[in-house]
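Shown here: the complex without one of its protein chains, the others still in place.
Naming follows writing order (A and B), and every chain is counted from residue 1.
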Amino acid sequence: MIDILPHILNGLTLGLLFALIALGFMLIVGLMEQINLAHGSLFALGAYVGMQMLGPRPPMPADWAAAWLALPLGWRYALTLVIAPCVVGVVGALVEFCMRRTYGKDPLYGLLLTFGAAMVIEEAIRLTWGTRDYVLQVPQAISGGFIFQDLIWSTYRFYAAGIAAVIIGLVWLVIEKTPYGAIIKAGAHDSEIVRALGINLSRLRLAVFIFGTMLAAVAGIIVAPIWGIRPHMGVDAVVPAFLVIVLGGVGSFWGAVSAGILVGLAVGLTGAYASEWSLLSMYILLVAIVTFRARGLFGKKSVLEA
Amino acid sequence: MNGTAPNSPDAARLITPTMLVVWLGLATIPLWISQIGLYPYLGIEILIWSIYALSFNLVLGTAGLPSFGHGVFFGVGAYAFGLAQFNVSSSLWICLTLAMLAAALAGVFVALFISHRRGIYYAFMTIAFGQIFWTIAIKWHSVTGGEDGLLKIERLPADLGFVSFDLKNNASFYYFVLAVFIVIVIALWRLTHSPYGRILSAIRQSETRAAHLGYRVWLYKASVFTISAGMSGLAGGLFAMAQLAAFPDVMSLHQSGYIVMMTLVGGGLVSFWGPIVGVVTFLVARDVIGAMTSAWMLWFGLLFIAIVLFKPEGIAGAFRSVVDGGKARAKRAEGVSALRLLFRS
Partner (left out) sequence: MSKINRRRFVKGSAAALAGTAAFYGPWKHNSVYAQAKPIKLGLTCDASGQYGNSGQDDLRGIKMAIDEFNVKGGVLGRKIEWVTADTETTPATGSRVAERFITREGCTVLIGAVHSGVANAITQVAAKNGVIYLNTNSSAPSEAGENCSRIKFVWDGNGTNFSKAAVKNAVQGVGKNWLLLTNDYVWGHTTSSATKAQVEANGGKIIDNLLVPQNTRDFTSYLLKIQQAKPDVVATAIGGDDIKALREQVVQLKLDGKPAWINNQQDWPDIWGAPESLFGVFGTTWYHKLPLAGVAEFVKKWEAANKDGPIPVPGNVSYNGYMATRELLRAMERAGSTNNIKVIKELENLKVSAADRMQHYDAFMDPVTHQMQQTIYLARRNMKPTDKTDLYEIISWTEPKTVLDDAAPNKCKLAPYEQVPSVDS
C-alpha cells in the first residue's frame, strides 16, 4: 500500500497555492460584486512580467538594466515579487476603467466584459512573448530538493506554500485590522451608506480592483516555477479560482482559504490513487457540496445570490 | 422576447418572408463562395454553428438563462453520432436522432441540478458542468478517443426510401445541412412565438411574477434547457459528419464562451436572427483575419467588449433600429434591459 502521508502533504501545499490564486478573485467578487474572469489572464501576465524582469533583458533603460542584472538573483527575485505586481496593477486599473460603465447594472456585464478582457490580454501576451514555454528563474536557496522520510521533496514547493500562507495572513490583517479593510468591507455591504459617509466610492472600487489584480499577479510569479509559463496558463488559474470561491462561499475569506485547501487535498489524494482523474475530482467536489449546501461552505447571503 | 412583437403578423406565421429571403440567400452560397475567397467547408461550418447558436439563443435570449457550458451538448451530440454509427446503425436518420436524444439526456441531467438557481449561480454551475463533461470526454479514451478524438466518422447517405443522396462532397452536404437548418428555423420560430415561448419570456422578465401567476417555473426552465440541448446535439451530429470526427475541444470553457460571444455580438438578445449574424461574423473573421495574423482574437475580443459596453443590442439590433426608422434608443434600451434581466435576483 502506498504511504499516504506524502500525498497529503502534497495536497496541503497545493491547497495553499490554490487559496492564494483564489484570493484576488475572492476580493473582487466578494467586495465589489464583480466577477473578474480576467483574473486568469492577469495571473499569467504577472508571471510573464516577472519572468521578463528577472531575465536577461529587463524592460528598463540600458544603464539601469546593467545595475539590475549585477544584483544577486535573490535580491532581484525579492524585488520582482513587489515590483511586477505593481506593473500588472496598472493593467488592472485599465480594466477597471472599462468596467465603470457597468456598475449599478448587473454582474453579468462584469462577467462578459472581463471574459472579453481575458481573451484580449491572453492574445496580447501571445503577441508579445510568443507561444514558447518560458522558465522563471528562482534563487538557488529555494530550489532543488531535500530529503525527508526517505523521499526527495521539492524545496521550492514548500517555500511557495509558505509564502502563500504569509500573503494570505497579510491580506487577512489588512482586511480585518486596518481602517482600510473596514471601509472595504463596509463598501461591500452597503455602498450607498459608505458614499453617504463621504468616502469616494469609485476610488475605493479602483483600489480594491488593483489590489485584487496585484494578488493575481503575485500568485502568478509564485506558481510559475511549478506550472511553467505559457500564454494559456491563465485558464488553469481562473477555473480553480471560481470553483474555490463558489465552494467556499461568496464573500467569505475563510471560506476561500478552507475551500482552497480542500480542493488541493482532493487533487493531491486522487493523484495518489487515480492520477488521471485528479482534475475531475475538484468539479465533483463542487457539485456535491453545492447541491447540499447551496451557498457553499461558509457563504453568506450576497447580492449575487439567486 | 427577441424582437418580434407578439401582435405582429409574422409571429403567427409558420414561414415568414424574412425566412424565405434568408433561405434563398443561403441556398445560393455554394455558387459564389469560392469567388469571394472563401470555401464551401466554411459555408457548412457557418450553417451548423448557426443551428447551434439558434438553439443556444432559446436559452439565452428567449428564456434569459445564462448558460456558459453549452458546448457540452454540441459535443455530446457529435460523439453520440459517431458512436451510434459504429455500434447501432448505419442509417443517417437513426444516428442523428440518437445524437439529439443523447444531448437532450445530458441536458436533462444538468437541468436537474441547476434549474432552481438563477443568475450568477446558474452561470457558475453551467461552467462547472461544462468542465466536468469536458474532462470526462478527454479521459474516457475507450469511448471518446480522448484528446485525439473519435475518428473515421462517415457521412452517411441521406436515404429517403425512394432516392438516396450521397453527402460525401461538400456541396451536397451543404444542401443537406441547409434542409435541417430550414426545419430547425421553423421549429424555433414557432416555439418562441407560441404560448410556451411567451411564458419563457415572462420568466425571463421576472421569475417571481411568473411563479405568482401560477406557472411552474422550474419545469419551464428545465424543459427549455433540455430542448435547447437536444437541438444543439443535432448540430453536433452534423458537425461530426462535417469533420468526419468528434473532438473534445468544443466542450472547453473557451469554446462555450465563443458561442455566447457570437450570439451576443450578433444581437441574439433582441433579434431572432441575431445569432446567425454573430456566427457569420465570427467564423468569417476567424478565417480571413486569422490567415493574416494569429492575433485575430485580440480584435474580436475588443469588438466584443465594445458591444457589451455600448451596444448590447448587437449587430442585428442596430440594423433593425436603422430599418425601423432610427428608433436606436429604443432598441438599445431593449438590449440593455435584456442584458440586465439575465441576472436579476
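Assume contacts are C-beta pairs under 8 Å (C-beta built on N, C-alpha and C of every residue); 3 or more make two chains touch, one makes a residue touch a chain.
Quick caveat: nothing in here was measured; it's all calculated off a predicted structure.
Asker: Report, in label order, the displayed chains that the undisplayed chain touches.
Answerer: Per the touch rule above, the missing chain touches A, B.
Asker: Among B:Ile94, B:Leu244, B:Ala285 or B:Leu309, choose the residue that contacts the chain missing from this document, as touch is defined above.
Answerer: Residue touching the chain left out of view: B:Leu244.
Asker: Just to verify: which one of B:Thr28, B:Ser90, B:Ser194 or B:Thr208 makes contact with the chain not shown?
Answerer: Selected residue, touching the omitted chain: B:Thr28.
Asker: If I consider the whole complex, including the chain that's not displayed, which of A:Ile152, A:Val166, A:Ala182 or A:Ala196 touches that chain?
Answerer: Candidates A:Ile152, A:Val166, A:Ala182 or A:Ala196; residue touching the omitted chain: A:Ile152.
Asker: Please output the residues of chain A touching the missing chain, sorted low to high.
Answerer: Chain A touches the chain not shown through residues 2-3, 6-7, 10, 14, 126, 131-133, 135, 143-145, 151-154, 156-157, 226-228, 230-232, 268, 271-272, 275-276, 278-279.
Asker: Name every residue on chain B in touch with the hidden partner chain.
Answerer: Residues touching the hidden chain, for chain B, are 20, 23-24, 27-28, 30-31, 34, 37-42, 45, 138-139, 141, 146-149, 151-152, 168-172, 174-175, 243-245, 247, 249-250, 287, 291, 294.
The criterion applied here is as follows: only the chains that are shown with their structure count from here on.
Asker: Just how far, in Å, is the C-alpha centre of chain B from the one of chain A?
Answerer: Result: the chain centres lie 33 Å from each other.
Asker: Quick one: which bits of chain B touch chain A in the complex? Just the residue numbers, please.
Answerer: Listed in rising order, the residues of chain B that touch chain A are 66, 113, 117-125, 127-129, 131-132, 135-136, 139, 253-254, 257, 260-261, 264, 294-295, 297-298, 300-302, 304-305, 308-309, 336, 339-340, 342-345.
Asker: Could you pull out which chain A residues touch chain B in their complex?
Answerer: Touching chain B from chain A are residues 35, 98, 101-102, 105-109, 111-113, 115-117, 119-120, 122-124, 126-127, 235, 239, 242-243, 246, 276-277, 279-280, 283-284, 286-287, 290-291, 294, 303-306.
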